[in-house]
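Below you will find the structure I want to go over with you.
Excluded from the complex is one protein chain; the other protein chains are retained at their positions.
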Amino acid sequence: MKKLMNDPEQIVTGFLEGLVAANREQLQRLEDTDVITRRVLKPQKVGIVSGGGSGHEPAHAGYVGAGMLDAAVAGEVFTSPGADQFLSAIQAVDQGEGVLLLVKNYNGDVMNVEMAQEMAEAEGISTEMVIINDDVAVSDVKQRRGIAGTVLVQKITGALAETGASLKEVKRVAEKTVNQTRSMSVALTPCTLPAVGQPSFDLADEEMEVGIGIHGERGVDRREVVTSEEIAKLLLDHILEEIPEQMPLALLVNGMGSTPLIEQYVLANDTIKQLEKKDRDVQHAFVGEYMTSLDMAGISLTLLALDEELSGYLQAPVQTVQWKQ
Amino acid sequence: MKKLMNDPEQIVTGFLEGLVAANREQLQRLEDTDVITRRVLKPQKVGIVSGGGSGHEPAHAGYVGAGMLDAAVAGEVFTSPGADQFLSAIQAVDQGEGVLLLVKNYNGDVMNVEMAQEMAEAEGISTEMVIINDDVAVSDVKQRRGIAGTVLVQKITGALAETGASLKEVKRVAEKTVNQTRSMSVALTPCTLPAVGQPSFDLADEEMEVGIGIHGERGVDRREVVTSEEIAKLLLDHILEEIPEQMPLALLVNGMGSTPLIEQYVLANDTIKQLEKKDRDVQHAFVGEYMTSLDMAGISLTLLALDEELSGYLQAPVQTVQWKQ
Amino acid sequence: MNVEQAKQWLRQTSARLSEHKDELSTLDHALGDGDHGVNMHRGFQAVVEGLDEWEDLSLSSLMQKVGSTLVSKVGGAAGPLYGTAFMRMGAAWKGIEQVNGSAWSEGLSKAVEGIAQRGKTSTGDGTLLDVWSPVAEAFTEGEPSWDNIESAAYKGMEATEEMVVKKGRGALLGEQSVGHIDPGAVSSYYLFQELANTMKAGEQ
Partner (left out) sequence: MNVEQAKQWLRQTSARLSEHKDELSTLDHALGDGDHGVNMHRGFQAVVEGLDEWEDLSLSSLMQKVGSTLVSKVGGAAGPLYGTAFMRMGAAWKGIEQVNGSAWSEGLSKAVEGIAQRGKTSTGDGTLLDVWSPVAEAFTEGEPSWDNIESAAYKGMEATEEMVVKKGRGALLGEQSVGHIDPGAVSSYYLFQELANTMKAGEQ
């Protein structure tokens, strides 16, 4: 394992410090926490907080800024941050209008956020949680993980909150977005945890792992590596099953951490072509590293079924480190 | 070798098609070429063209748009595009004000651009070329390669051209930027050409290659992998030798293709800390994949010595696929 | 159990978990994401570091402090679960400086309630609750039999091997989760074994 790092235990700290050092006018780190917030909050606005284990950079701290998150909470690599950290974030961004927590569907994240909500409630802060579970690779819907689709929910919810909408309204739109978002992934290589130094699973030279999550866990199927065209088809077949026909789409092609952009766009090309062949209208396409899994090579596809409301918030301006438009 | 691709010979085409498909309102591909241009040119403006071999994505097509390039010319992987392609780009973006070509210092690129300039001249189009050679790893200054610093030259030059400046003026500022930009890189792994399937060099598990270029060529020194702090120091020591004292700086921390963002920011953190310890004023810091070398793991550091003029154009708005601000 | 014994228990547990760090992570590699050992080690190390600072706390406050430290430092799923368990014990032992007889059973059943609520889980789901729940039942009204308690923990842990995991990352595996002991059950077993060891040492 070769990584640009110092002490493996300090990799999250290094990331957070680096992010703030490179973006001082925009971001700050709350003292004694791994919480990143906007340096200046927009007044009288519902706070939008997300977070979870690290290793998914730029998620989530890279999405803190006008039009998206107010705060991001970073845990150890692949480990949910404790409730106390979520509470610090809630306290920091609440302006009396309440706080919405956008949480990927992992047991640990949900439990820590629920605890934080209870503590916040005791302080008179109203909070709501919306759980994101876009990964169709998991058949049991209750167990479905939140993966790259998360960033689309964050984008849309953040844009709405920026308009001064109420906590209730923001929650409604976040849930609607979750309901209309589906993703699935494929890995060409496993990832290696900095503190462990061993790949999270073994994969032969000609194999790929289908239906992986973002924590180095094994997928649902292993098979020979196929072409980009075939990977696009494989993932789309699963995802489209759960996307209403006719509705226009937003597409997110997400690199898992060490897949070069040239390959991401090759896959994007095949995906868009296949969607157009099926007469699907791809209104927006995003390609890049949005939700990674350390140094995993691979890709996820996300489709979001759009209506005018969601499309509008998706197109709204955003000024974060990693997503600007 | 596992890559998301179809026919390895078609990877550049797949990239260009994907880029345009995902950004239809903004970009177009000139028919029968591998030239990407803005869909709508800003009238009465000097055209800014860059290009070179592929494998460095998002460079250069990802930088076509308002405030940066008018056209980008893509060759085969690591191979300069032919003069005819540069000519097509020149013809497409010339509006009577002339065209500036920003070229990384490679023999093939320079020769092809010179041929294209001669052909353009025969058609009455005035052109100028500025050669970028920021890589301090090469001691012979004439042989110095253009690497990640190229994108800072493109950003600044593009911003100036957007104001309606003359070809002469745009060339002056481009050259000034080149003179004040220095970079150096380190690789943790080699890259693998899609059509070759073999790593461009061998590197043992605990080794890194110092002073590599962006074409998979071997570097100037091979040694044991060290910490991010030590890598930052090693590269800065070389680069700072050629950066005037006192002047404020722009820093670019550039991932080489398969280095995760978390690691890029760890290195950014160490770099900024060390610069601040030396009382250097880091006015702007950019972190991400700006100029890659296929799937190479590694990083380059670039410093640009700023004056007010350059700082202004660096901060100016830009709307390309990959760089928006 | 008095405050000093509680601290002794926590110190021994921390040492035990650190010894078994890799074992726990390996178990978690099969069912989850391979970090349970690292998480528990980090959390209990923070507890032990805290013990010196928390010198003058009551037993109840100490348990609360341990709970919130575990939430904060273990993180993941185990953090809120262990944390809630300790906080609930702390709440149950308000004003009690020496845990005896019914206080044990009261404290443990509150802890079990807390885990079940927090984890939205019940026994048989193949989690650490399958250790905590039989342990709580093994505390009867009278003075605890530490051998019984230890063996209840052991059996509970062993039983998770045959269960289809219903909660946590292991649940993603469905039927394929059968055949693996739950890492949280194992760390809980170590916790209770060290409790028994501490208390038995005190009895001598």
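In order of appearance the chains are A, B and C, and numbering begins at 1 in each one.
Keep this in mind: a contact is a pair of C-beta atoms (placed from the backbone, for glycine too) under 8 Å apart; a residue touches a chain by one contact, two chains touch by 3 or more.
Fair warning: this is a prediction, and the values are worked out from it, not measured in the lab.
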item: Contacts of the hidden chain among displayed chains; value: B
item: Contacting the left-out chain in the complete assembly, out of B:G18, B:G82, B:G98 or B:G298; value: B:G82
item: Touching residues (missing chain, whole complex) on chain B; value: 53, 75-76, 78-85, 106-108, 111-112, 114-115, 138, 140, 143, 145, 193, 195-196, 200, 213, 215-217
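In this text, only the chains that are shown with their structure count from here on.
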item: Labels of chains that are neighbours to chain A and to chain B; value: none
item: Centroid comparison with chain B (C-alpha atoms), farthest chain; value: C
item: Chain whose Cα mean lies nearest the overall Cα mean; value: A
item: Approximate Å spacing (C-alpha centroids) for the pair chain A, chain B; value: 29
item: Separation of mean Cα positions, chain C and chain B [Å, integer]; value: 55
item: Rounded Å distance between chain A and chain C, as computed from the means of their C-alpha atoms; value: 32
item: Overlap residues in chain B, where contacts from two or more other chains coincide; value: none
item: In chain C, residues with contacts to at least two other chains; value: none
